[in-house]
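Every protein chain except one is present and positioned as in the full complex.
And then chain A:
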Amino acid sequence: MNSLTLIVCSLLYLSLLFLIAYWAEHRTHTRRSLVNNPYVYSLSLAVYCTAWTFYGSVGRAVSHGMQFLTVYIGPTLAAPLWWLILRKIIRICKAQRITSIADFISARYGKNRGLGVFVTGLCVAGIIPYISIQIKAIATSFSVLSGQAGNASEGLFLGDQAFYITLVLTIFTILFGARTLEATERHEGLVTAVAFESLVKLVAFVAVGLFVTFGLFNGPTDIFQQARAIPALRQQFTFGPGHTSGDWFWNILLSMVAVLFLPRQFQVAVVENTSEKHLDKAIWLFPLYLFVINIFVLPLAFGGHILLGDLPIDADNYVLALPVQYGREGLALLAYIGGFSAATSMIIVETIALSVMVSNNVVMPFLVSRSNWQNRFGAVSSTFVINIRRLTIVLFLVLAYIYYRTVSQQFSLVSVGLISFAAVAQFTPAIIGGIFWKEGNRAGARLGLYAGTAMWFYTLILPTLVPGLLPPTLLTEGPWGIGFLRPQNLFGQTDLEPLAQGIFWSLLVNVLGYLWGSINRPQSALEHNQAVLFVDIFRLSRSDESSVVWKGKVVVSELQRLLTTFFGADWANRVIERYTSRHAPATPTSYADARLVTYCEKLLAGAIGTASARTLVASIAKEETISVDEVIRILKTSQELLSVNRELKRKSTELEQMAQQLSEANERLQAADLNKAEFLSTITHEVRTPITSVRALAEILYDTPDMNDHSRQQFLGTIIRESERLTRLINQVLDLERFESGRLQLQLEPVLLRDIVRQAIDTIQQLIREKNISITVQHDIPPTPVRADHDRLMQVFINLLSNAVKFCEPNQGRIAVLTSADGPNLIVSITDNGVGIDPAYHELIFDKFYQLHHKTRDKPTGSGLGLAISRKIAELHGGSIRVESQLGQGATFTVRIPVD
């Protein structure tokens, strides 16, 4: 295949990625996000599978047998633990606006700048070679396909295709990863493109696998039988001397943590995560992906070895070489694009993650700690941050390219990848300890990281410099001839292969350092605060109060100015306004309260990292020193508050369920009622009043164990009465909703109105007697049956009668009930001699929640819905209710029901 075709195809493919990313971003802006679903999320996690998987697995299978599987078994075994670990990390990062692994560690250990810089440095040192082997993979695949095998890096700098590919990737990465500065640091276009690439590489690999297995051989059985005949292969697939379970164990452990803590994995799994729920599916989808992409590794390895074993072709290239050798150009191109996908997605995501780290954890903390930074950069800060990221992206890709040109030629894909894994594995004690162990502290994290990294360098990196920079005797006889210091056989151990023993020693000293430092060194107040916030995130994250440990004094306008520099004036104003109107008011010149300061700090942290944000806020704040005791007291208070809330919550489950029904009813009402907004706000108000009493009284009861019996009884009695009031209110709202939505059908049957009236009077007999009211009933017509709903009419009469009782003076009240007829209607009228109603209100009283305030001091005790419901019932019967009254002269309510 000629080089031009390949270049055009590569560019076309990249353009397609551009389009996809652009389209996805567009959908995000129109609020139809593609990324917000578990499938895209799981696919994006598959950025884990790089060119190393795509090409290297086959090579590894040929040279090391089944061991290639360890890097997939690890994540698969660890996936169920994600629910425990990854979910917690995601929650913490969302709460604290953490945007990278360096930020995470720096934030956990007291927003420490040094740690952030160190972690970033280790990432860069560990990952650049890893990026460079991706470039190498692209270049190699290019030369295999274009028939220039073996001389990929020959020729001039400018004559090397890999250079141009690196260039194009740089542009792509900058366009989608470092275009604007946002407080969440999420890139939906990029994630979509990465998910798409995951699909492409899977399809391509499986396609080649199917072709080899069923096209070149007669199915898998055929391949395996032929492979058995080859001694070199047999030996690799038989456990014996040279294979130890220790190697397997350490490799699996390594990949378990790498899948979480590699910068690119952290980026897609945590920073780009849109919902914790997506984890539920990703926990099985991602392992499934790994399984599928590995199915054909062995058939390809064996098939390649059987068919191409005699040719000078590196086993890493079998995936491409097989279709090429057998003249399948289309398939070869597909395989090339698949490998290209695997490499580019890794390069892009990894570089972006690293650039965010460098800008937020190295450059910004350094700059903002200079006192005059704002004068110099104040006006252009957001552009400035972006430019730093762009610059680092260019720098890293150039470095990776140089590394590729100079060093990487002598290593296989897998070995470089594993050394990178081992670098990020050094973060494990600090992170896992950090989210589960409050006593883990900065001294421990530092000690562990430094020791682990030193050991990583000594056992894994030094040997790669032999024989170039260092003499081979270093490995065979040890430095200065000291045998037990041999990097690959430290302290004389010979059971593990070099990589496994490097992992073992580095993690061992790391964990020991972490434990020793944490146990023996003190923790500062800020550290302790962060430790509690991290470890107890699930208990605290619902509460705003969780992070109120800023005791500084900051003027609101200063905070606003700070936000403006990074996010623009409009956005900053909105944030401050929204916050102050919701929580606590503030004028530009007043001091911001602690929550506002913390909130702003978190927003800034999202854009420039936790340590920089802390320094910046501190620079405008007069921070008062805060003691450990104080921090603990504050945290305790907020925890107690939470436990009180839980207690109350348990007690009011029933009420909550009703509130739930109520809100469902509201939703239906909304559709029907034109005055819905007003109606809802009234209901809310009406519901809040009894809830306020219940909550206040219950909290006082809870907080006052030594309350005297009289008060206790009074409080409990009030709580019960208010709960009943709430129940009544909710039932009536539900009734009304059922009537208005037409969901309640009347149960029509022949009834006698006079019977219903009598039963209604019986029901409220108690009330009538209590107020000593006289009641008379008179029937002007003989008993006439009407078709009506007995229970509902009873509800109407009870409501009208109890209103009459309520508004009568005790001992002087008189109520007269009269049944009569008017043409086709039967009439029941109820007359009282109570306070009466001004004619101006005759219609209003039938409105929902309309309540008249009378001269009596008591607030009306009803729900304000009785008359509205009564009128509705009468209307459903084809009738009506009216009132006649003058203020101070009693009132007459007339119910009309048609006879037929």
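The rule we apply is simple: a residue touches a chain if its C-beta (ideal position, glycine included) is under 8 Å from a C-beta of that chain, and two chains touch if they have at least 3 such contacts; residues count from 1.
To be clear about the criterion, contacts and distances are computed from a predicted model.
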Options "Response regulator", "Alkyl hydroperoxide reductase C", "Leucine-binding protein domain-containing protein" or "Phosphate ABC transporter ATPase": UniProt name of the undisplayed chain: "Response regulator"
Message: Going by the contact rule already stated, which one of A:N387, A:S711 or A:Q886 would touch the omitted chain in the full complex?
response: A:S711
Identified contact with the non-displayed chain, of A:T99, A:T213 or A:S693: A:S693
Field: Interface with the unshown chain - residue positions in chain A
entry: 581-582, 585, 637, 640-641, 644-645, 681, 684-685, 688-697, 699-700, 703-704, 711, 714-715, 718, 722, 853, 857, 859
